[in-house]
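I have a structure I would like to understand better, so I am pasting it below and will then ask my questions one at a time.
Note that one protein chain of the assembly has been removed; the remaining protein chains are unaltered in position.
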Amino acid sequence: MPADPAATPDRVQAPFGRRLCEVAETRPSGGYRIFTLIDPEGPAPAPGQFFMLAAAPDWAREGGRPYLPRAISHARFTRHPGSGQRLDFLIDEVGPGTSRLAEMKPGDQCWVAGPFGGRFSLPRKLNPQAAGAILVGGGIGIAPMAVLRRELVDRGIPSRSLLGFRDQAHSGGVEELFGCEETRLAFEDGSSGHKGYVTDLLLQLLEGDDSASAAVYSCGPPAMLEAVRRICLEREVPVELALESPMACGYGACFGCAVPKADGGYLRLCIDGPVVRGDEIATAMAGEPAVD
Amino acid sequence: MPADPAATPDRVQAPFGRRLCEVAETRPSGGYRIFTLIDPEGPAPAPGQFFMLAAAPDWAREGGRPYLPRAISHARFTRHPGSGQRLDFLIDEVGPGTSRLAEMKPGDQCWVAGPFGGRFSLPRKLNPQAAGAILVGGGIGIAPMAVLRRELVDRGIPSRSLLGFRDQAHSGGVEELFGCEETRLAFEDGSSGHKGYVTDLLLQLLEGDDSASAAVYSCGPPAMLEAVRRICLEREVPVELALESPMACGYGACFGCAVPKADGGYLRLCIDGPVVRGDEIATAMAGEPAVD
Amino acid sequence: MTESAKAAEPLPVMDLSTGICGIPLSGPVLNGSGTFDALAARRVFGDALIEDFPFDCYVSKTITMNPRPGNPPYRLWETPSGMINSIGLPGPGLDGFLENDLGALAEIGVPLIVSVMADSAEDFATLVERVAARDEVAGIELNVSCPNVHSGLIVGEQPAETEALMKALRPLTGKPLIVKLTPNVANPQEVAVAAEAGGADSVSMINTIKAAAIDPASSRTWLGAGAGGLSGPAVRPIALAQVRAVSSAVGIPVVGMGGISDAESALEFILAGAEVIAVGTENFRNPRAGAAVTEGLPLALRRRGFGSLAEARAATIG
Partner (left out) sequence: MTESAKAAEPLPVMDLSTGICGIPLSGPVLNGSGTFDALAARRVFGDALIEDFPFDCYVSKTITMNPRPGNPPYRLWETPSGMINSIGLPGPGLDGFLENDLGALAEIGVPLIVSVMADSAEDFATLVERVAARDEVAGIELNVSCPNVHSGLIVGEQPAETEALMKALRPLTGKPLIVKLTPNVANPQEVAVAAEAGGADSVSMINTIKAAAIDPASSRTWLGAGAGGLSGPAVRPIALAQVRAVSSAVGIPVVGMGGISDAESALEFILAGAEVIAVGTENFRNPRAGAAVTEGLPLALRRRGFGSLAEARAATIG
């Protein structure tokens, strides 16, 4: 465990190429799917990093898609003396790629490239005043939050997790990834926890707390991230967001994953992100329909 | 069982469209693969007819092929009081389509269209002098021969089967489809039966017999079919051949399955064949490399 | 897929009736010329084909003046998510078609469009006059774009020649003339604009894209004719771009096709600016593909928030 936060490198390098990993386990969870890959070769990924995954040997389904690998954040990394390194992923089936991944069965093979991208900063680096961290996860975006929370726990850094979901059918992974520890939940449909948006919980916290000592981390749907970003920027609370954008390669080769920067131009989310500071980007919703 | 051979229609009509059928059984056989589909809707196909098959729901494999369905002759049709109508197929894995079909497991689904194409004539129709039938099958081409032989047995028409194989790794289906009844085998590598070509056996038969009372049926690789065709034409022995050609549709829609006719022009193998008279076509080897 | 698994949606009822160039249609689904031989299909499937005919309008295979044998084998090659063909317009020629085929096609009961191709403007004129004279025929498609036939004309590549041809043919009939454009040009909209200027009632697109294949065994060209045309889902993104470019350049309606495999992809062509659509290669995979598109359209429309075809047309991406 590196002792000095400043000495933490911003990314863990990936083995060159892609490698075949075996699926060890899969199960449903609150409308999502969790699966575990055994990755004997890869390094331990840092919180915020992601992998490019493609089921093997046959990735394409009827209709010729998926064709490109899919960017997926790891939701947990564990070393088992017997069974090697295990990577857990949390999947929301929104299209051919995520469905194909969710369909994999134990014993199946999966192409893995990564870990790619940079990591979340530690709270003291993000905000020298930070007393701890506030983690705001939405939907499938709770995966990288879970990884960050675990690192913070290991380092003895206090954190609070606020997790928001549309409904029970989009709320997987909470128990598996966050355990029974204190997390506050918000459901838009009011089926459990706070009825409404997770940003309501964030506002409560930032009002109760001294905003000056807060460090916020967030991952979730674009609209939620943009709301979190604005809330934090307005209060001058340092915030890091893990964004999404369509990716073909994940390692800087295609220039496809452009996200508009605050000062003009674009960053390549796969290598300049996926974790960005709230004030670095123009919007977390670059993913919105292009108006033509 | 229709009593009058002349009353046998030249084809059995197919249900319009394609239907999903379940794979009941699969097993390896002499380098090939046999699988069984349950086809509750389809009519009993006639000897020589074929089906267009595509594994479901995902037919494509890595690389975007197979995309089109594959033409496959049935190797056996049976009605079971309990388990419905069963279609057996014999598959040689030569590319993405046949490999994907051979990969199917019991319980998997398969798109089926057909039966397509016309049937083999009965011996008396092919040759009014016919005392019986000589069936010459090569490799995977033994499948339609097996169906024809079974019909002849049911009708009490005598037949002799000559089956040729390259080697043991390309000799599946003999026991399953022909049982222990008298069949004569030829292996090019001499590993069993006659060492050499199955056409050697045909020549022996036609020399021993009165050619005038022979009716020859054949299915197998193009070079074999062309040899059978020439042997028969030289001796004025009526012969029907089940040919292959690349097919996209199987029901006359694409005009892709052209085979050169003896008198110029092309026939559409899927609806004008796949069974053709030896004298009807210019060559059984239209499948040879186009010289450009 | 998962969506429908998560909450099975009941099929909305929707009136899909529409039309093209004044020909009323029960729905927007045509077949691509040369991708469905209705007479062969009737032989294979019997009367079930007529009872459950998969298209709202039937487009014949391209007819030529004289009978043609078509190209030597092989004529087909499968490619990633598509196929190449080099069929070469085999057919009975004009007389054979008019005598033997047209009457039988009329029994189907949907409007008929006859596709024609010729080596010269004179032959084109003869084809148009004689075909248009028949009552069974609702419209004529002019195939100026077959990549598998070396005609003297390269009309389809050249706006000026396309316009001249249209001007020659236009006076010959009051029936709709649809020009089938080639995708093998830098700017199909230039040819479309010329076709419109010459009097075309509609353009249809895309025809197949020039493509080649190599025999794995001999390392020579696989196709008997040396080269062919690519079709299927592989070309769909190219077709969408061309339909969009053309439909925003002309005022006449566009018949959109190229890799349509289901209702979703059919609807994409409507959104790209097509008035009606045609199913081609997918027919080979599923003889009822046209009907499957029709059956899926109400749900596909509703998923995108449209209550009708007209609403989708109004929302074209522009």
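Quick notes
The letters A, B and C name the chains in turn, as written, and every chain counts its residues from 1.
Assume contacts are C-beta pairs under 8 Å (C-beta built on N, C-alpha and C of every residue); 3 or more make two chains touch, one makes a residue touch a chain.
As the structure is a prediction and not an experimental result, all values here were calculated from the model.
Under the touch definition stated at the start, the shown chains contacted by the missing one in the entire complex are A, B, C. The residue from A:Gly17, A:Pro81 or A:Gly156 that touches the chain not shown here is A:Gly17.
Contact with the omitted chain, checked across C:Ser81, C:Asn143, C:Ser202 or C:Asn283, is made by C:Ser81. One chain of the complex is left out; on subunit A, the residues touching it are 11, 13-18, 54, 60, 63-69, 97, 111, 113, 116, 245-249, 251-260, 264-266, 268, 271, 286-287, 289-292. By the touch rule set out above, subunit B reaches the unshown chain at residues 31, 63-64, 93-94, 96, 99, 169, 292. Residues touching the missing chain, restricted to subunit C, are 77, 79-82, 84, 157, 182, 184-186, 209-214, 216, 219-221, 227, 230, 232-238, 240-242, 244, 259, 268, 271-272, 304-305, 312, 315, 317 (touch as defined at the top).
Everything that follows uses one rule, which is that only the chains that are shown with their structure count from here on.
By C-beta pair count, the most extensively touching chains are B-C.
When every chain is reduced to the mean of its C-alpha atoms, the one closest to the centre of the whole protein set is C. Each chain gets one centre point, the mean of its Cα atoms, and the points for subunit B and subunit C are 34 Å apart. Multi-chain contact residues of subunit B (touching two or more other chains) are listed as 60, 63-64, 67.
Of all residues in subunit C, those touching 2 or more other chains are 80-81, 234, listed in ascending order.
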